[in-house]
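As structure tokens, the structure follows; a few thoughts come after it.
A protein chain is absent from this complex, but the other protein chains hold their places.
Let's turn to subunit A:
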Amino acid sequence: MTWSEIALVALAVLAVGLVFAWQGASRLDRVHRKVAASRIALDSQLVRRASAAMELAASGALDPASAVLVADAVYTASDIGPVTSPAAALKMDGLGAERERAESGLTATLREALGAPEAVRGLRAGPSGEVVEGLAAAWYRVTLARRFHNEAVAQARRVRRLWYVRLFHLAGRAPMPRTVELDDALPHGLEPSGG
């Protein structure tokens, strides 16, 4: 092989590498963006759910013990979780174990406070029906947002594992995205159109 041939081969390798790098970078950019955006959406739904739960606690529709416990669970959740700014979302580190625990706690408390499906039906028909509907809507959207977010995280992790993404360090210092694991199961009476 002459020098010129070697140079040609090297150039070709370089070109192929550049194409892979460009492709990988734009793909990575897309999935990272998706992770961050879906996390912001999830966060804002959780905040909406918490405020609907607070409204319910203050409405007098629940018994006093449940109302106090629900309000306490809401405060616990909202004390930990500051509303996510885009910069914080780009850290892509899930919601943090503490926040996830607090939100799961709110879920469990609400489920206990709302009681059996018949009781929920009674609440919805009562004077606080609108508040309960608001809670149901926000809660259902939390379950959607969390699934979409975790889906995005799974995709991002898949792209991060590609050999050329790792070879060129395309992800830079961005942390590996983590899924959000929390209990958001709707109680039976609140499932959409389950009444």
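Just so it is clear, contacts are C-beta pairs under 8 Å (C-beta built on N, C-alpha and C of every residue); 3 or more make two chains touch, one makes a residue touch a chain; residues count from 1.
Here is the rule we use: contacts and distances are computed from a predicted model.
Engineer: Suppose you had to identify the omitted chain by its UniProt name; would it be "Branched-chain amino acid ABC transporter permease", "Ethanolamine ammonia-lyase small subunit", "Response regulatory domain-containing protein" or "D-inositol 3-phosphate glycosyltransferase"?
Structural biologist: So the chain that does not appear here would be "D-inositol 3-phosphate glycosyltransferase", according to UniProt.
Engineer: Considering the whole complex, which of A:70, A:102, A:120 or A:145 touches the chain not shown?
Structural biologist: Counting the whole complex, the residue in contact with the absent chain is A:145.
Engineer: Identify the residue among A:63, A:79, A:130 or A:183 that touches the chain left out of the display.
Structural biologist: That would be A:130, which touches the missing chain.
Engineer: In the full complex, which of A:38, A:78, A:109 or A:128 touches the chain missing from this view?
Structural biologist: For the chain that is not drawn, the touching residue is A:38.
Engineer: Touching the missing chain, which residues of subunit A?
Structural biologist: So the residues of subunit A touching the unseen chain are 23, 26-27, 29-31, 33-34, 36-38, 40-41, 44-45, 86, 89, 130, 133-134, 136-137, 140-141, 143-145, 147-151, 154-155, 159, 191-195.
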